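Okay, here's the structure, questions in a sec.
Removed: one protein chain of the complex. Kept in place: all other protein chains.
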């Protein structure tokens, strides 16, 4: 059964979600992942939006975290301040899985979604943090979604919008951040992880038919490729859920 | 028409409430005063409870600020934190009239509602601040309700629960408190005010048939009696509202 | 929708015995004579739990009974009156004067902020309240207690200069520390089997008390379907993931009020006041009303006698607007 790399990315993220997780969803592919997880293997996972919709029963794919579709049969509504409070609170925050994207990532999983070049005279401008920095500060299991491209995987960020493992080792803890750095980076070619000690990016999984060298070619800094292993391709059941149930209009998986 | 001093106290407070005021109500006689004001001359005044009932339409006299009667046709419900936020917020706080009681008051209108004697081994214990200290810190027009008794009007407090004018002059402003000290003390014999400069207590009004000396006899420190003037006794209409509409069961005005 | 979460439904015996141990740090919901989790309070008394550290704003009836039964050794509190029924709660007053409990005084806003800080996951929140007062100057707990008990805040409060002030004259602020109770118990009108909870009428500080706690017990007058609560998401107050135990107890707040369900029982609250003044009258009162009844339903029937109909809430006003409350 053929599939697109976008479908593979969505399913790779979906598979990380366990039945008792609270999933912080951003716009786009992370919503597809969370919806897929609930339909496939984690029916009790709680979908949680920074806009304040808690435990939404998504019937139609939202096109933004403020889309009225996120309000569908939620267990409750809260304010922006309250929803981030659930993340900063250690009792609830430790059970939250964050899924975020960015324009750039560095070897320690720090993210830039603000600008490139001089902050006061940038050559490129992105939307800014939104809730991404907040979730990256607070939660214990943050998953990053990025397409592998040399201009996205860079040794140094112009602007560090969201904290990853900062400068590696225990620098994140020393900075006083309550949650953990990113657990993985899900790309369109494989899944990157972080060394347990140095916290530097490394290659963990390769999608079907992708080589480790092909991954390294799309990253502007050297990563450890030695522990790469194959990642299970999508099952027909998984693909069917994505295509028939979650995004039949191909709004995201286009 | 005869009347009790409790009725006079309630009406003295009611007359201070203007049509655009937001009235912070405690338990007991301050609720009677606020309800009377709305029925007599300030129909648009907003009755506001620290428990979070905003703009209640009181139909039956509540026996506590958490009495479900305070929820009757309120314009909204909010949390404790939100309700005190309305007071601390300068936009709304400056329009709030507080009405509070206490066990003891000193010459500068500071209040004790906590304990007498050593704080760690007290000889008398009262309920504590509740919201009284908060309202005394935040609002611009705080009215104190006290029965005149020597043991209640004392030169020095064992415990300063709620700030009045602190040590007089500009000491309150220097302490960093946002609102103003108490505007008056409504007693069962007359109304006490505070000197504009020294902020020391003085006698402003005497109820019908009460002498200035009789007031001074019930206060354990000397106050200026020289500007005392007579206070208008209750009108039959005012008394009728109190007795027939507000507290027909004599739950408070007993 | 959840599929396998009905395990949160339990009995009040089990919920209390699992989450409220000797020495636990406890907060209860409600305010003076309204929506106190009375069935849970009675169960704590019945189980003879001791040395509780209680965090209270104006929790009223439930708190005073816990103190009267000897369950409490330390208390952080803003207000211990109970409306017209007690200018100062009697058991609280006796315990302070007899020095059988240790007390630290805050204001209602400060306690609300402390629960909010706990809910938000920050160590403190700032306020202007209590500047210039003995709330700032006089601390209730000896330093040794703070040192020995890591769950307590390391300081009662901290006064700081406003770092955003533009003036030479600094503005001061009072930072009040977060509270993280081991367990918060609230009573709500409605909850479902997953723990999703709806409070009708005022919620007081219940929501932040629950979010701040390590564990949460919800007792409810009505156990309803998930489906029913999800029909009006905006009316709900706590999501399932904040709640550990759900106990269905009709009249669970009696003798305090529960909006839309029942009013306070002024007669029984007055009977409590008559008994609370000394142990000679209070012990038999607790024996009769707490230790003897087989369950909360039997207590309610015994305590309310023929008044249950008269305290039933009028569905229009939410309370018993024809209830006689005078002498």
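In order of appearance the chains are A, B and C, and numbering begins at 1 in each one.
Note that in this section a contact is a pair of C-beta atoms (placed from the backbone, for glycine too) under 8 Å apart; a residue touches a chain by one contact, two chains touch by 3 or more.
This one's a predicted model, so the numbers in the text were calculated from it and none came from an experiment.
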{"item": "Interface partners of the hidden chain - shown chains only, full complex considered", "value": "A, B, C"}
{"item": "Of A:5, A:64 or A:225, the residue in touch with the unshown chain", "value": "A:64"}
{"item": "Absent-chain contact - pick from B:11, B:54, B:105 or B:166", "value": "B:54"}
{"item": "Of C:7, C:99, C:155 or C:324, the one touching the omitted chain in the full complex", "value": "C:155"}
{"item": "Contacts of chain A with the absent chain, listed as residue ranges", "value": "27-28, 50-53, 59-60, 62-72, 77, 79-81, 84, 87-88, 110, 114-115, 119-134, 137-138, 159-163, 166, 171-172, 175-178, 249-252"}
{"item": "Touch list for chain C against the chain that is not drawn", "value": "121-128, 150, 153-155, 158, 160, 162-166, 171, 173, 175, 177-178, 200-201, 234-235"}
{"item": "Chain not shown, touching residues in chain B", "value": "22, 43-44, 46, 53-55, 57, 71, 73-77, 81, 85-93, 95, 138, 178"}
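FYI, only the chains that are shown with their structure count from here on.
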{"item": "Touch-based graph of the chains, sorted into line, ring, star, complete or other", "value": "line"}
{"item": "Identity of the chain that, by mean CA position, is farthest from chain C", "value": "A"}
{"item": "Chain nearest the overall Cα centroid", "value": "C"}
{"item": "Chain centre separation in whole Å, for chain C relative to chain A (CA means)", "value": "40"}
{"item": "Centroid distance [mean C-alpha coordinates] between chain B and chain A, Å", "value": "56"}
{"item": "For chain B paired with chain C, centre-to-centre distance based on mean C-alpha positions, whole Å", "value": "27"}
